[in-house]
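Yeah, one chain of the complex is gone here, protein chain that is, but the others are all in their spots.
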Amino acid sequence: MTAARRSADVIVIGGGIHGCSTALHCAMRGLSVILIEKDHAGRHASGVNAGGVRQLARHVAEIPLSNTSMALWHRIEDLVDDGCGFTSDGQVLVAEDEEDLRNCRARVDDLTLRGFHHEELIDATELRRLVPAVADSCPGGVVSRRDGAAIPLRATQAFKRKAQSLGADIREGVRVTRVSRDGANWRVETDHGVFLAPRIVNAAGAWADRIAADLGEPVPLEVIAPMLMITAAMPAFIKPVVILRKRKLSFKQFANGTVLIGGGYLGRAIRDENRTVLDWGKLATNARTVWDLFPIMRAAPILRAWAGIEARMPDDLPVFGKSAKHEGVYHQFGFSAHGFQLGPGAGAVMAEIIATGASNVPIDGLGIARFAAPSSHQPSLRA
Amino acid sequence: MNTLREIGQLAEHYDIAIVGAGPAGLSAAARAAELGLSVLLADENPAPGGQIYRAITTTPVADRSVLGEDYWKGGALVTRLERTSAAYAPGCTVWSVAPDEAGGFELGLSLGGQARLVGAGQVILATGAQERPFPIPGWTLPGVMTAGAAQIALKSSGLVPSGRTVIAGCGPLLYLLAGQLAAAGANIVAVLDTTPRRNWLSALASLPDFLRSPYLAKGLKLMAAARRELAFRTGVTALAAEGSGKVTGVKVTRGGATETIPCDALLLHQGVIPGINLSNAAGCAQHFDTVQHCWTPTVDDWFASSIPGIAIAGDGAGIGGAESAALRGEIAALDAARRLGRISEAERNEKAAPTRAELARSLRGRRFLDLLYRPAPQFLAPPADETIVCRCEEVTAGQIRDTASRLGVTGPNQMKAFLRCGMGPCQGRLCGPTVVELIAQVRGVSPAETGYYRLRPPVKPVTLAELAALPPTESAVKAVVR
Partner (left out) sequence: MFRPMHELKAADALAFTFDGRALTARAGDTVAAALLANGVQACRQTPVSGADRGPYCMMGVCFECLVVIDGVGNRQGCLVPLREGMRIETQAGRRQPDSVRA
């Protein structure tokens, strides 16, 4: 570990996959970096999410960032010296009925018009080939073949370690208490003293609204706790990740046979205690969807269920890019429960913006300015 | 007492739900019911008694001298509960305890293959202890069991090891079991004592208390009998179970010399530690107890945890033995009744006073035993790289040490992401303490600083079918068939 450094070119607040990726890419560009994390890298959303590496069914505003990221995922070992458990067996959106399938077709057509070709409509035969165990009633779906999954905490820690090896100063167990202007610098006060840098990145996840509020840019961030369940090892029966459109489900079998079941049902987040409380009634609904779609799963033992603490924005899109108010402030949060895949690419794009002032990757529609309502009646979110 | 055999017989809500029908749970349930509270006592086992009084109402062991008089004391706890109106659900697994938004609790339970959510105003976790993991090479071989397992087989089924039996480790239970099995006719070829000789030095300061304690007579009698009658070998510094497909021998090192003792059963024991899975998953704070050398839920004088409304009574909140567990159950029940407004604070204090005095007496001398029988470091953090640490996922000590040093993994929760240790069905019960010990060793820090697994519900597996059959909303709680 390097000697205690108190100032750097860039301070990244938050050690999730986004903060760690931005720290890594800044270090790769020769910038000195301090990353400040209140717990340990990947403690919350980045460490306990479903690990989906998904371009499938993304909002069009995110697709360029997602494309950049996918290219990095496919050479992740070169980037961070760790495979991150990344496997690429595709992700499949299963249409549960004909109407569902018509909507799938409309979506793929729309993407084609916009020049995106990663999503592909599939019929019942191809669906059965990809997902043999799916219930007979499903007529088709959409596949994104380069998609896959990784092990979230392992990936986040790999980004952290690689950033560290390139000189980034990673401070875990250090909590930011206040951010303010200090001449040409930003002054980041913590429970372990003050840090200074001309540029700061707010990648504080479910706590990012507090940093943003300190900077006079309040945002309507909602703290959510999406729940997941995992089963004991089952016979191998499915390779791609499966998601649904109408009902909430995300479904993935790992190489060791365990099956991860998610879909975005929310538990209760107690963010000041780093705790979540599960809602078994909702998990029961989640289990019923699996019961319907994958009869083979009915006797599977559920070994664990949990929820991460994440940030969701009202429009389910991240806040990404330069501050609308301040020079040297960058926001990278609010990924609304689908930020894991974006981590590698978002860090690369953010570092490019920090180092050069701009990036060729379009990020229109993701800026913080969209929440700067003229009437300025944002509710206080500091409670 | 109202024994519930089907999940449909459970009420939607109880004043107090008690998990575990060992001495702490039985006493807590009896006391709470005597105070007029509606009580659910849920227990995984088919009959009451917990492990110490296992099968106290059903044991086939007729000769009272085999199990000893201390065992038979457990009957009184059951008799007392039987006279109350408490609901007792045997074979019922509590897999989740979580605060609801109305200040009470929601318990997830399974009984007879069906799951259900039930409400409770207060919760007492009386989940007791488990044996401390004893990771040695070969401990996963069939034929290697815990000493406690052999004792359970004896108490509940009248079973005795049939071949050459070796008992190894340290702690009072080791001598007790050796005596019981010998009395039951087992062929004990060796008792291998791993108690480190230097422990006597650290324990000596606590000796005066021990000399005035109820443990004394009992303990000396046990040890003297074991030493007199059995092939007793002290100063054992290394152990390995040998065999292919099943245990056929145990390799023993003492005084620098190594020999192999052929055997058909190897029974391991190095003390007991609190079973913390349910309290940890419920979010109760815990700390590392440096005297008992284990993670322990943090409780106050009334055994209240960090979560208001959840108390932890008995050995689950620190090892104190059966007698103290029953007393702690009483005290926790009194406080629960106070929280529910059934009795005043003054009444609670008055009723608890004599129990507290007894409790202090029952715990006297405990510290001496804790220090004397603290396991040797090599049995907490196995030096042989090939030793399996996580039995479920088959992760070895070498892998854990390597990952901790090479990848700079600082705690057990990160370790899970790399090696999957603690992610199998036992949820870290058999590897948690060892994984912590190994990481701490590599990092040169204490177990306390290393931390413990964050455990997740369900603390016991629930099938997808059981879960799918749960009613979708809390308000419409009812049972559905698997």
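Per-chain numbering from 1; labels A and B assigned in written order.
Keep in mind that, in the parts below, contacts are C-beta pairs under 8 Å (C-beta built on N, C-alpha and C of every residue); 3 or more make two chains touch, one makes a residue touch a chain.
No experiment lies behind these values; they were computed from the predicted model shown.
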Residue among B:106, B:193 or B:393 touching the omitted chain: B:393
Of B:108, B:143 or B:171, the residue in touch with the unshown chain: B:143
Selected residue (touches chain absent from view) among A:232, A:270, A:324 or A:372: A:232
Residue touching the undisplayed chain, where the options are B:265, B:311 or B:331: B:265
Touching residues (missing chain, whole complex) on chain B: 44-46, 51, 55, 58, 60-62, 66, 91, 93, 113, 130-131, 140, 142-146, 148-150, 152-154, 156-163, 184-185, 245-246, 264-265, 275, 391-394, 424-426, 429-430, 460-461
Interface with the undisplayed chain - residues on chain A: 132-135, 232-237, 256-257, 294-296, 299, 301
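The working rule: only the chains that are shown with their structure count from here on.
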Chain A to chain B touching residues, read off their complex: 40, 42, 47, 151-154, 157, 161, 172, 231-232, 256, 268, 275, 277-278, 280-285, 287-288, 290-291, 297-306
Residues on chain B engaged by chain A in the complex (per definition of touch): 96, 98-99, 101, 106, 108, 117, 283, 407-411, 413-414, 416-418, 420, 423-425, 427, 456-458, 461-465, 467-474
